[in-house]
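Worksheet for the structure shown next.
And now, subunit A:
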Amino acid sequence: DETTDAATGSTDTGAEVQFEAKDPLKIGYSVYDLQNPYWQSYSAGVKAGAEAAGIEAIVVDQKSDQNAQVSGSLDLINQGISGLIVTPVQPSALPSTIDAAHAAKIPVVIADIGTAGDYDGYILSNNYNGGELAAQHVIAELGDKPGPHKVGVIELHAGSVVGEERVAGFVDTIKANDAFEIVSSLDGNDTVDGGFAAAQDMLSANPDLAVIYAANDDSAIGAQRAMETAGKSVADGFFLIGFDGSDGAQDLIEQGLMSATVAQDPFGQGKRAVETVLALLDGEDPGYDDAAAKTVFFPVELVTGENLADFQAARASQK
Partner candidate 1 sequence: MPALLQVVDVVQEYPGVRALKGVSLELAPGQVLGLVGENGAGKSTLIRVLGGIEQPVSGSVLVGGTERTFRSSAESQAAGISVVSQEFRLVPQLSVADNVFLGHELTGAGVVDRGRTRRRTAELLDQLGLDLDPDRPVSSLTVGDRQMVEIARALSREFDVLIMDEPTAALNGAETLRLHEIVRRIAAQGKAVVYVSHHLDEIFDICGDVAVLRDGALVAHAPTAELDEARLVEHMLGRKPQTFERAGSTSDEGAARLEVVGLRVPGVAEPFDLTVRGGEIVGLAGLVGSGRTELTRALFGDLTSAGEIRVDGKPVRLTNPREAVRSGVFMLSEDRKGEGILPHLDVTENAMVSRDRSSLPLLRRLFPVPADESAQFSRLRADMRIRVPHGRQLIGNLSGGNQQKVLLGRALLSGCAVLLLNEPTRGVDVGAKVDIYQLIKQLADAGVAVVVSSSDAPELAAIADRCAVYFAGRRVAELHGRDVTEDNIVGASVGQTAQEATHV
Partner candidate 2 sequence: MSDTTLAATSTADLVADERARSAELARRADSRRNLLQNAGVMVPFVLVLVAGIAAVPNFASGSNVTNMLVNAAILAIVGYGMTLVIAVRGIDLSVGSAQALAACIAASVVNSAGPLVGAVVGIGVGAGLGLLNGVIATRLRVPGFIATLSTMSVFRGFVLLFTGGAPIMIASGGFKSVATASVLGIPLPFVIAVVIGVGAWFALDRMRFGKHVVAVGGSPEAAVDTGISVSRVILLSYLASGAAAGVGGVLLASQLGVVNGSVASGLELQAIAIVVLGGTSMAGGRPRIVGTFVAALLLSMINSGLNLLNVPSFYQYVALGALLVFALSIDGAQRAAVRRMLEGRLS
């Protein structure tokens, strides 16, 4: 009997869980929010991975709601899936989900953001490192010009786990350099309009701003438009760096309207998450980079006008 009492929240204590593939083999993906292009790619990656393996993938959208994260995952488990992939809005809410999955002999792979509980695999983008990459790029380009260069940061929504890391990586690196000064750090709410409003105000407050680092591409896209309105342009030496490597950001970089984006590989991660689930079901080694933490690292890379073409070619071949 596959149905489990999904809500007991009892913690499995360490014991090795025996996974069991059900017939037909379906996997479920509980995604953060499909309004965001990043998660759209992620979910496309999961679907592609499933298709490649000839199995079905069911996607449930949490719509940025922590409670929906839990209930949506349980909905998947209750539908008789054999493997669960979750991108948690709130990682700390994972344990009860994981327990429920394990009770149904389902492996759980965490897709990005963060972990908690007794998960079976973790696919991770290095967000802190991404922030560092962005900072290093700015320093490399501007560091020797006479400063101090004024920098604005557009954060993700208050309380965002990845947002904190992305900002921390950037800020820690920039702070160590005397040529830069962070003059403004505002919430861009992860959206185009939020990024626009934040950038607008930081440019008003600091007409001599030289750099904007936005912790995701949607807010970077909004910021670009605010720069335009304020008469700032990347062509004139202003720096605008986003995060994600979304299609929209790539377009702007191609048009010379944005300096760079820290690209993650959501599509690749999604595929990898499916492969990890299948390996776990087969009792094979999923090939963790860090076996103790059951983690697969996905590097982030800086995409600029110079390497854009290569980047796009590499991504195209991946699909």
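On how the list was made: all candidates are chains of the complex that A comes from, given by their letters.
One rule holds for everything that comes next: contacts are C-beta pairs under 8 Å (C-beta built on N, C-alpha and C of every residue); 3 or more make two chains touch, one makes a residue touch a chain; residues count from 1.
As the structure is a computational prediction, the values presented were derived from the model and not from experiment.
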For subunit A, which of 1 or 2 is the touching one in this complex? 2
Note: in the complex, subunit A contacts candidate 2 through residues 34-37, 40, 155, 158, 183-187, 191-193, 196-198, 200-207, 218, 221-222, 225, 228-230, 247-248, 251
